[in-house]
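A protein chain is absent from this complex, but the other protein chains hold their places.
To keep things simple, chains are lettered A and B as they appear, and every chain counts its residues starting from 1.
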Amino acid sequence: MSFFFEVLIGGLLSGVMYSLVALGFVLIYKASGVFNFAQGSMVFFAALTFVGILEHGVNFWLALPATLAVMVVLGLAIERVVLRPLVNQPQITLFMATIGLSFFLEGLAQMLWGANVRGLDLGLQDEPLQAIADATGINVSKFDLVAAGIAALLVSSLALFFSHTRIGRALRAVADDHQAALAVGIPLQQIWAIVWGVAGFVALVTGLLWGARNGVQFALTFVALKALPVLILGGFESVPGAIVGGLIVGASEKLAEVYLGPYVGGGIEGWFPYVLALAFLLIRPEGLFGEKIIRRV
Amino acid sequence: MTRPIGDVVLALESISLSFGGVKALTDISFDVREHEVRAIIGPNGAGKSSMLNVINGVYRPQQGTITFRGKPRRDMNTHDAAAQGIARTFQNIALFRGMSVLDNIMTGRNLRMKATFLEQAIWWGRARNEELEHRRKVEEVIDFLEIQHIRRTPVGRLPYGLQKRVELARALAAEPSMLLLDEPMAGMNVEEKQDMCRFVLDVNEQYGTTIVLIEHDMGVVMDISDRVVVLDYGRKIGDGTPDEVRGSQAVIDAYLGVAH
Partner (left out) sequence: MLYREAGQFKTHYAADSAILPIRQDRIAMAALLVVAFVAVPLLASPYLFSAILIPCLILALAALGLNLLTGFAGQLSLGAAAFMAVGAFASYNFVLRVPGIPLLAAFACGGLMAAAVGIVFGLPSLRIRGFYLAVATLAAQFFIIWCLTKFGWFTNYSSSGVITAQKLVILGYTFDTPRAKYLLVLGIVAVMALAAKNMTRGNVGRQWMAVRDMDVAAEVIGIRPMRAKLLAFAVSSFYCGVAGALYAYAYLGTVEPEAYSLDLSLRILFMIIIGGVGTILGAFLGSAFIVILPIVLNMLVGFLDNTLHLNVASSVASNLELMVFGGLIIFFLIVEPHGLARLWQIAKEKLRLWPFPH
């Protein structure tokens, strides 16, 4: 029984990682209506830049703000070069532009910092927390707990930001209708710059945590794809939804792999979340937290 | 030559429709006779478009019966409605923006095209002949509505008035026995309105099509309709010939702006 809990908790905690990636998606979607396929590449870029800066002998605590600055500049550049010319184009066009963007960022990151796999040491060990292990016999990684804590902090502050500030409201207006927002005088460019900057910050945090866990490598970009089922379960526009979705995907994926995997030769993790999301969509096309779309004729 | 108005072809009894908590239609009953021009009027938000949507099958009423051609039913199925000869236009133009005018009108002939996709892929025999025969019919409609010059133009590029005409053409291409028009003259100037009126009357006279029409312009309504239904806040407040309705106190109150 405790094995089950171990797998479950391990799954939930890895789900936290998915939530972080999904969070980046939700931020950008909520604020600009753009589905940013390049989020995974941004995570990869952030992690790789951080490690690259470290390798040049820069102190850990200096490298962090430096990378953050790079991500913010990157966000501004994306807004200026990619989004501004595409204002008011249909969603599908913007989506495809972000696919192109993801390829571009991957190539750029590897060109700047090389393609070797690197480790990332955050000073946290991936060992079981002794106290909990002694009390309940379940092994819970210290690393995972800290990651969960950071994610919780990030999520709650972002949720508050969106619902309680003036800028948050402006962001939601922009997501609904670019032109209308412009017409009311919302400074579109500034808003987008802010949003992509914040998304860059989230990407950095995600990149650091993922990189420390699995090493900084190209496969990191595929993490973004895993975030899609998370978004479907949680809805594209909901910050709490991203968390719930991430937890569900993480837990179910691990449980399926452990308990169903042996019957079919393993490797279920690769597609299980997608099929789960698909099944879910058939019942509730808007996701758990999404809003029902009513179409007037 | 106006055809004599025939028997009741569509009868609506006690139709009630609500969306969540909002009651769009409450206990509406009226009928439509063959070959007539029936107008539905009322202030904004009265439920006129919802009424058409019920007739056409886009909305399913919670209560009431629809009797079309003698067959009573709880609600209409959109595909059935089209197959039985009901065509319509929409308030916010529902044309297919990626296609040309000609293609849009050809879609109106969809139900009459029997060739399978395989036959179309080979473009021989039945598929080819069908396509050419229906093209001929569509060209008749294009001539009728005088839109020859914009045949190949993508619909998205046309001005509003012409788009409305194309939408009417698409509805006419189906050779309907009943035509539902949702504010066909909205946003048009006097000249365009006259043209549109002429088209609507021509359709009614030449083809005998029954017309159910939502319209705000009182002049148009009084001029061309045979009978009028008046809705207000989802209820029927008047039903009869234009003169009868014009004289009714309830209608005057609702429409001429007396607070109620």
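Operating definition for what follows: a residue touches a chain if its C-beta (ideal position, glycine included) is under 8 Å from a C-beta of that chain, and two chains touch if they have at least 3 such contacts.
Just so it is clear, the structure is predicted and the values come from calculations on it, not from any experiment.
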Would you mind spotting which of B:Ile40, B:Ala127 or B:Val229 touches the chain that isn't drawn?
B:Ala127
In the whole complex, of A:Phe3, A:Phe60, A:Phe95 or A:Tyr259, the residue touching the missing chain would be A:Phe95
Given B:Leu25, B:Ala87, B:Leu145 or B:Leu213, the one touching the chain that is not displayed:
B:Ala87
Consider the whole complex, including the chain that is not shown, and state which of A:Tyr18, A:Phe35 or A:Phe143 touches that chain.
A:Phe35
Need a quick check: the contact residues on chain A for the chain that isn't drawn.
35, 81-82, 85-86, 89, 91-93, 95-97, 99-108, 110-111, 114-115, 225, 228-229, 232, 236, 264-265, 267-268, 270-271, 274-275, 277-278, 281-282, 285, 295, 297
Missing-chain contacts on chain B, rising order, are 56-58, 78-79, 81-83, 87-88, 90, 94-99, 103, 106-108, 110-111, 113, 115, 117, 120-123, 127-128, 130-132, 135-136, 139, 170, 174
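Note that in this section only the chains that are shown with their structure count from here on.
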Per the C-alpha centroid definition, the whole-Å distance linking chain A and chain B comes out as 49
